[in-house]
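Let me begin by handing over the structure; questions about it come next.
A single protein chain has been omitted from the complex, and every remaining protein chain is retained in its original position.
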Amino acid sequence: MNMSLMVLLLTPFTGGILSYLGGKIHRSVRYTFAILFSSLTLVELFFYYNKPVNHFVLGKMFGSVMILQINPISWLFAFIVTTISLLAIIFSVNDMEGRGGLDFYYFELMVVEGAMLGITLAGDLLTFFLFWEIMSWTSYLLIIQGGNKSIKAGYKYIIMSIIGANSMLIAIAMIYGKIHTLVFRNVAMLLAASPHGFDIAIFVLFAIGFFVEAAVMPLHTWVSDAYSEAPSSVSSVLSGVLEKIGAYGLFVLLYALFGVSLLGKLMPLRFPSPTIMYTIGWFAGISIVVSTFLAILQEDAKKLLAYSSISQIGYVVLGISIGTSLGVAGGLFHALNHAIFKSLLFFTIGAVIYRTGTRNLSELGGLIKKMPVTFTGTLFGIIALAGVPPLNGFVSKWMIYEALLQKKEVFLLILALIGSTGSFLYVYRLIHSTFLGQLPEKFKDVKEVPFLMQIPIWLLSLGTIVFGIWPGLAMNVIARGEKFFGITPIKYNLYGFPGGNGMGSLKMINISSVFIAGLIVAYIIFALGAKTHRISQYDNYAAGQVVTKDTKYNYSYGFYMFFGRVVNPVFKWSADKIYLAWARSANVFGDYMRRIYTGNLETYSSYIVVIISLVGFLILLGGKIW
Amino acid sequence: MVKNILIAIGLPLLAFGIGISFMGFKRKIGARIQRRYGPPFHQPLLDIIKLLSKKSDISHGIIYDLGPMIALGASILTIFFIPIPGLKLLTGSADVIALLYIMVIGSLGMGLGAGESANPNSSIGIARALTLMFGYDLPFVIVIISVLLKYHTTNLYAITQAQAGGHWAMWVLPLSAIVGFIVIYGAMGEHPFDVVTAPHEVATGPMAEYGGKHLGLLFIDHAFHVYIELALFVDLFMGGASNIGWFYVKMFVLFLIIVFFDEVLPRFRIDDAVRFYWRWPTIIALTSLIIVLIGG
Amino acid sequence: MIRKITYTIFLSIIVATLILFFVAFPFGKNKMGVGKYYLNNDIKQTGAANVVTAVTLDYRGLDTLGEVTVLFAAAAGVSILFYLIDQDKKKRERQVYPNFIVRVGSRIIFPFILLFGSYIFIHGHLTPGGGFQGGSIIASGFLLLYLAYPGERVNRKKLAVTEGLAGLTFVVFGAIGIFTGAHSFLFNFFPKGTLNMLFSAGILPILYIAIGFKVGSEFAGIIDDMMCQTVCGGEK
Amino acid sequence: MVNLTNPILLIAVPLFFVFLAAVIAPFSKRATKYLPPVAFLINLIITLYLIPQVAEKGVIVATTAGIKPPFAINIAVDGLGLSLAIIASLLGLIASLYNLKYITEEPQDKFNMLFLLLGTGITWMVITGDMFNLFVAFEVTSISAFGLVGFLRDKDSIEAGFKYLVMGSIGASLLLIGVVMLYAATGTLNMADIAEKIARFSFRQKLLPYSFIFTGLGIEGALFPLNAWLPDAHPAAPSSVSSILSGIMTTAAIYAIIRATVTVFNYSAITPFILLIALLTLVFGETSAFFQKDIKRMLAYSTIGQTGFFFFAFSLGSVQGMQGAFMQILNHSLSKAMLFLIAGAMITQVHSRNIDDFSGIGKKMKISSVFFAIGAFSLMGLPPFFGFWSKLTIIFATLAYTNFYTITLVVILLFMSVIEGAYFFRVMQSMFFGKLKEGTEIKEASPGLVVPFVILGIVILTLAIYPTPIIAVSKKIAVQLIHRAVYINAVLGGL
Partner (left out) sequence: MIFYVGAFILIAVGLYAIIIKKNLVKIIIGLDLISSGTNLLIVSIGYVKGGTAPIFSHPGILPQMMVDPVPQALTLTAIVIGASELALAAAFVAILYKHYGTLDIRKVRGLKW
């Protein structure tokens, strides 16, 4: 049984190779292998549902063992990885049809899945970093599948991701230099044994790496381009899983490597939580609010979702950074929930793009009549995303709010609440401009997406409901994980939280049942009234004018333009522009620097003379040689 | 059990009754301020009955129908989480923070329905409504947080209990109460924040396409809405009440003040409204919050 | 001007440091380390009267192999650089020949030059001189011929074969050492003979003869390339 | 019984073939091109035969002229030397196989001889145990390299060749002066003997000869600022030659520096200085590579950067640093050689060296482009390729002691690796996803060109899948190198 952790890890890689080779035979072979092996991974994963494995030695490197392990938290993230990847594979069967290089695409998709699985299963920093690097460059290859523009986006991504990985590498090397072991448990033990000022540097360097991947605010600039230009299924993997891996990294960093008490020791306590964690919380808070504002003003559906991802991952990071049991649980739970609803939204928007070929919000509209399933999926997605009961996004956000309140981190709480309110604006924009309003004439013949593409939408919509009404399902895993890392889990039951200790109570089943009852009452009143009859979308109030087919009688461009007037002055400068300015000046500097290779022979030979005479000068300075 | 069923049936009726009476008062008082005679006090009820009993009605699609229903259902949901004198109701299932989001469901349903109607006036109205909500939410959450911090609980019923005996939050946290009062204007869409439904600009905004029983449902919803806002403020800042009568009186006084200002103020442009909310109310609310933080 | 002064200063610093370094090893002082061993054991180990030859070919024979290889590489490099795509151009156009005296004189002297060169490398292990010197002298004979008869060419094929065979001789004689008892490259497996006799010092004379041929042919080749370049391919 | 395991055969056999080529050439020019592969193959087999011996004894010493080492030139092969000899033979074999199809210019016979000589000289440099012999081997290498750089005889290659020649000659002279100074000081030329005798000299006394030797070798070893000839010379040569030059020749010079620093001078006090030089080499190399439009020139600058990288690792002076340096040398040699071969194959199709003209050829030249990506990934140190492990080792070695100084070093190091990633990814992007130019007929290069670099690619992939033994071996090599007494005793006391 122990060996099968290796089997679990190798399954997606094998699947990738097989589907690549199978694709050379026939495309159906490719799909079969890809779906089969990714489902197999999921099935294998369920063998470990309640069975942590601590130590599975892969090999020995640099005098430190490379091990695989699985604990409830890594199980949770592995579950996210495998599920979303499986759905993405199913979704892209139809979505990617007709593009070139599909064998390679599936290969990459499964390799990325395997690499992310490897990250969650890693039991030491070396394994972790190994898979991290594999993940970064394979996911780069996925991003650039989306056509010409995506290449530029991918370039940005890979550069930032290399920077992040490298800063992580420095941190790992510093740990290795300090204690000569890289296994998580030993590292935690030894770090705690001898706190030192450089540990803060280690922490910061790690955090940079994770911030890039998780897209926390100052290092988020790759996200909006990469998510929007990549193929839809890739975007959902990126947003649903890749960001979560960054969050997982942060979790490991905070709780498996350093621990709250050590962090408290490293910097004197002045804030509600250890200074470092509080700082991370502020980064998260700022990314929640700022990216919400940016999302509100987007015209591009996928860009909107991309900024929304930054904002939502801010909640995850914020939750993790609070440091209390409730906060951690909230953060982890939100990671799961965000994976579900954000992938769902990327799938539905992907479905819209698949049928209409555009992701410009102002060109779309009225698709509800043509694509009801997609609409339903989007509806569930946005309700969950906005954190409105009774769906899952609400529960985890609520936990984070409560945790913040408990810790009296009120300013962060304000940011979190405001971000959530702001998200109503953009989710409404998203669903309104795509599905509601006027159906443009050119999309008259649009059909619902094929069944294979509906499957992920159905399943994920179900997920938003299930985890919304029965949060205890997820809390089972999270609580066990918290126990594993030595955090006392909060009280919970299947339907919610009994509360206590400064924390409010929540019972999701009551909310949803009363809501349904209210709906029934409203329906009764509605049904008592006269029968309605459907009218055409052009039969509309237009202040006396007649709306004809060629009229664009729709409000969708610049939806929140007036809001833009309020916030635009603030967004004149952005992190992206600053980075670009740095890059430009570095470029100029480098261009000057390389002028040292003048192409002149005499200059080159003079370098030699100068070097030797410098040595000679040094010797002469000393006066004598012998 | 019987009591529970009675509450389940009675509470919505009570809330509706209170709400509809205030709607009547508003029209009457407003008319008197403008030196008109005004419609009869029960005119809103008559309107609702008229609308519901219309013989023909149009529909733009399922979500168009569903929108008002969701709005009404959500309002009914909400009232069960706002304690009335002597009853905890379901406050144990959702605390104040949850309540904030439960209250949003209605707007979402409303927005969906209005969006489906394919009328740009509705869309603009919803866009304004959401933006306005974003605007007043910032001071509002700060106010809520200061109250929660002050009373060390997130349970609305417990907050009400803590204010028993005249220790109203209004007196303890005057600045927060003032901001809360300003926020109610936005939440209820009263002047100067009635840009959402501004009939002269966007033809009553979200409701532009609605008529017949749909509009009837929305009227009922509005009655609930009035009740919710007022009851919430009373529970938060005015210490609830010992019996229904007092509760009603407190709500009425509050409502009276709101209506007086409502009738004499002009209208903010939407971005000015947001700017307004993010400036003074926010600063005042933050001041209050800091006072709470320091004072413990 | 500033450049000149600057670099003069730099270079004088280098010279000064070098001088300072060599103060410890003054001119004329006996600095011998391994040299002493060579002087003492030369007769016994190699049987060559000329210790320099013994060092060059025996103790440091690998250096000499390298040296020959370097020369070979240079010759190949020169012929690469002067290689003309158009083979017809290699045909030499008739030019004005030098005067009669030069032509006839060179023909008379040429055999003597060859003889002298051969003498020098054959007696390399006995007297000052050796393969390189002898080879150069031979090559100078070829140069003389070229000056006298610019229109004629050496047979490059034969030169190349000579060159190759000479090199092969060196390598093969060196390699035989590996298969003899000593398991050592360039092992002097021939009888040492008597000191100061022509047939002495084992394989050293053979190696020197090979080097002589090799150097001679290589230099001749380089001269040929250069002559060809200036006379026939010069203008393009 | 033929003693195949005498390391001197590594020199003798190829030289035999070179002179044989000279004999054959007048009769058949075409026949000469089959000689280098054979010679390199024999060399490869010999080196493989030597592996168990080196593993057993540590250092194997071969004498010349049957005289004991201090008094005659000796060949001393230790782990590092043998590994480099293996790499040199392997790259030589592959590049000469590549030459069979690639070289169409005349005079082929001379080219093949010089090519073989280049490989021989490199092997010679890494196995010799004598300072002056090192100089001779150095000259064999560089003179054949001068000729090969000028082989195409166009404007660029002649200019580059001339610059290279002048620089290389100055370097050789400096090296010679340094060697002579050592002789004046110690009266011997054998490395081990010098090492023993120089121990009585102080740091200051050793500085001048060391700096001469360092500068002389540094010119060939592409150290800043002596490397200015390299970006001209490496691209100007035919691609197979560039692959040898970039892949192993600079490395051989660095080997000589390492040998001189560690074994001969035992000069650990100099490391801060050479660390600075290594860092500057790295920075200037990578920065300049970033701005190149010419693919071969870019690769050449990248070679400078990589040289700085592994020289940096060496200059850390620790066992782990040496280990990292060795691993990076291995990685760089294989990858860079392959990249140059692929670039050559692509240039035969595209007829341009401008990166912009390479856009979209990934769709037509699939094998070449994929292997280009493999090489680039390995060079950048992306897992699971071998470069990842070497990069990791070097970083770990640098940060063995954490302070602001080492952190700054690592930050610079990794920043440069980001730049390297940036330009390689740029090229690959345009290759795989760029638009193919209209009206160009590009197809996969002929199998004669593809097969050699595919072999090399398979070696790289094997290392990627199974890096552990090499890492273990590299550790052994590093330990052996640091414990210089082993080498000295084996040479002086052995036999």
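Residue numbering begins at 1 within each chain, and the chains themselves are lettered A, B, C and D in the order written.
Keep this in mind: contacts are C-beta pairs under 8 Å (C-beta built on N, C-alpha and C of every residue); 3 or more make two chains touch, one makes a residue touch a chain.
Here the structure is a predicted model, which is why all the values come from computation and not from measurement.
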The chain left out touches which of the shown chains? A, C, D
Selected from D:40, D:102, D:124 or D:146 as touching the chain missing from the view: D:146
Candidates D:23, D:134, D:177 or D:330 - the one touching the absent chain: D:177
Given that one chain is not shown, which residue among A:220, A:244 or A:594 touches it? A:594
Tell me which of C:64, C:106 or C:217 is the one touching the absent chain. C:64
Per the touch rule stated above, subunit A touches the missing chain via residues 594-595, 597-602, 605-606, 608-609
Touch rule applied to subunit D and the missing chain gives residues 132, 136, 139, 143, 146-147, 150, 153, 155-156, 158-163, 165-166, 169-170, 172-173, 176-177, 180, 183-184, 189, 231-232, 236, 288, 291
The missing chain sits against subunit C at residues 3-4, 7-8, 11-12, 14-15, 18-19, 22, 25-32, 34-36, 38-40, 42-43, 49-52, 54-56, 60, 63-64, 66-68, 70-71, 73-75, 77-78, 81-82, 126-128, 130, 132, 195-196, 215, 222, 225-226, 229-230, 234, 236
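Simple rule for what comes next: only the chains that are shown with their structure count from here on.
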When A-D and A-C are ranked by contacting C-beta pairs, first place goes to A-D
On a CA-centroid basis, which chain has its centre farthest from subunit D's? B
Report the inter-centroid distance (CA atoms only) between subunit B and subunit D in whole Å. 78
When the C-alpha atoms of subunit A and subunit B are each averaged to a single point, how far apart are the two points in Å? 36
Going through subunit A residue by residue, note those that touch at least 2 other chains and give them in order. 612, 615-616, 619, 625-626
Residues of subunit C touching at least two other chains: 17, 21, 24
Which chains touch which? A-B, A-C, A-D, C-D
Subunit C residues touching subunit D - in the complex, by the definition given at the top: 17-18, 21-22, 24-25, 31-35, 37-38, 41, 45, 58-63, 65-67, 69-70, 72-74, 76-81, 83, 85, 156-158, 160-161, 163-168, 170-172, 174-175, 177-179, 182-188
Touching residues of subunit A toward subunit D in the complex: what are they? 59, 61-62, 126, 129-131, 133-134, 137, 140, 144, 148, 151, 154-155, 158-159, 162-163, 166-167, 169-170, 173-174, 176-178, 198, 201, 590-591, 593-594, 596-599, 601, 603-605, 607-608, 611-612, 615-616, 618-619, 622, 625-626
As the complex stands, subunit B meets subunit A at residues 8, 12, 52-61, 63, 65, 68-77, 80, 90, 92-98, 100-102, 104-105, 107-108, 111-112, 115-121, 123-124, 126-128, 130-131, 133-134, 137-138, 141-142, 145, 148-149, 152-155, 203, 208-209, 212-214, 216-217, 220, 269-271, 274-275, 278, 289, 293
